[in-house]
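A single protein chain has been omitted; all remaining protein chains appear in their positions.
After this line comes chain A, so read on.
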Amino acid sequence: MKKKMLCMLMALTLTVSALAGCGTGKESTDSSQGKGEKASSTSETSNSSEAGELKYYGQSAGYGLDPGNQYNGWYAVEYGVVETLFKLDDNFEIQPWIADSYELSDDHLTWTVKLKEGITFQNGKELDAEAVKKSLQHTLDTNDRAPSDLAIESMEADGLTIKFTTKSPNPAFINSLTEPYSAIIDMESGKDFDKEPIGTGPYMVKEVVPDEKTEVVAYADYWGGAPKLSKATDLAFKDNDAVVMAMQSGEIDAAYAMSYDGQELFANDDNYAIDKSTTSRIYMLYYNMDNENLSDAKVRKALNMLIDKESYGSVVMNGNGEPATGMFPENTEFGKDLKATEFDVDGAKKLLEEAGYSDSDNDGFLDKDGKKLSFRIVTYSSRAELPLIADAMQSQFKEVGIDSDIKITDDISTALKAGDYDICPYSFTTLPTGDPGSLLNSVFAKDGSNNFAKYNNETVNGLIEQINNEFDADKRNELVREAMQTILDEDAFCFIEHLKMSVVTKSTVENLNIHPLDFYQLDANVSISK
């Protein structure tokens, strides 16, 4: 009889739970609480951390941290474990960090960098030029990008002064010293640099558990003053909804890169704050200049008139896009005061008519010389906004009688290299080191490795050449703007949006901001109150 009762009871619980849908786990919850010690610890997890301890989702939990190892320096900088000689401010301007100043020789080949006094590594060892030299040598030996970016011929260390001689004049040399691969670690610590790098930052690595978490603790003797947090833990999540729920349940105090839908839940809630910042990531269009229609500047201008940047930013990108003019953000010296073709549907129609397109066969689409005006839009999906941009374009094009079909491929590079596209929505981080030069060379110069548009303009080529050899910052900025304006005047590309990134925090968390460069996250000023 007892057994029967038990069975009935089980059936009942199952019934109730199945009907209630979300109540399924109840019977099991009770059973676990019955085990005593479980119940007592529940409140602790839910109500998050003690004062001074930050738990958050920063997207890099468990990654390696050796600055020399490919992109791992980015993560080490995020955690405030390591620092570079110079850093970039929110306007992408160079500021000293653990370095104090720099000087350039008259032949533009030797950079003399002075370090700040009184900086120590997290093991108490003093930072000097010799340590910087060893650390950078390690990066040059192991990193794929550093040797060509820095192009260092020799380094000379003397006390707190280090002299770099470059192989050729390089106006972007100091910029490359802000790239996290240039972060300085103690090479003689004897630790595994990926698991326990010893840097000069406000936080020391406590534990890195691959795919699970990264834990850092305060370094009390930090040269910029003792950090306000005692501990910070970046927890790994693999699912967007789980991040949102962990924020709601209070398991984490902050989350970077939350899904757009998720952000809306916290947007109008006083218990939370959202910080947003415009980054240098551009969403843009490549126009294939080999296409006979697109080689006509009037057609390109008409297409650019059909791109409603305002609504792309607010609707397609859910408020996370900042309408762009040129390729670089407008808060930079070289990206400001530019003028691009504006949204104007009627103007576009008129231009296309001028260019000789009309709907002569009444099929609803424009044609010229018996050929329908039609484009292949090719893009990729690893940047979720790109296919949406393609869709929005397609419907706008259709309205004025331009036919198009969309192809989403995972292998965008092959399509671009083969010229197997007409219009390609694409996305770049344009200023990883704050220097516009490398991207100009790569995207717009005649033989640039990312000049998929086959763009070739003598004026622009000449300007880029000048930029590569100009050491005066003001003059260089002016040249960059001139080149960009030339490109805009030709409507050779379309620069649609700059991506805004965000961090959602509880209102008790202070100074955990989002920076235009996403590798600046934790610093000594971040705090959390109860």
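The criterion applied here is as follows: a residue touches a chain if its C-beta (ideal position, glycine included) is under 8 Å from a C-beta of that chain, and two chains touch if they have at least 3 such contacts; residues count from 1.
Heads up, the rule we're going with is that contacts and distances are computed from a predicted model.
For the chain of the complex excluded from view, the name given in UniProt is "Nickel import system permease protein NikB" [choices: "Carbohydrate ABC transporter membrane protein 2, CUT1 family", "Nickel import system permease protein NikB", "Carbon-monoxide dehydrogenase medium subunit" or "Ion-translocating oxidoreductase complex subunit A"].
Checked against the full complex, the candidates A:248, A:277, A:318 or A:394 give a single residue touching the omitted chain, namely A:248.
Note that of A:295, A:414 or A:507, the residue touching the chain absent from this view is A:414. Touch with the chain that is not drawn comes from one residue among A:89, A:103, A:126 or A:144, which is A:144.
From the set A:156, A:188 or A:212, the residue in touch with the chain omitted from the display is A:212, counting the whole complex. Take chain A: the residues that touch the chain left off the picture are 3, 6-8, 10-11, 14-15, 18-19, 21-25, 28-29, 32, 35, 38, 41-43, 45-47, 63-64, 69, 71, 144-145, 148, 194, 210-212, 235-239, 241-242, 245-246, 248-251, 281, 380, 382, 409-414, 427-429, 432, 438-439, 442-443, 449-450.
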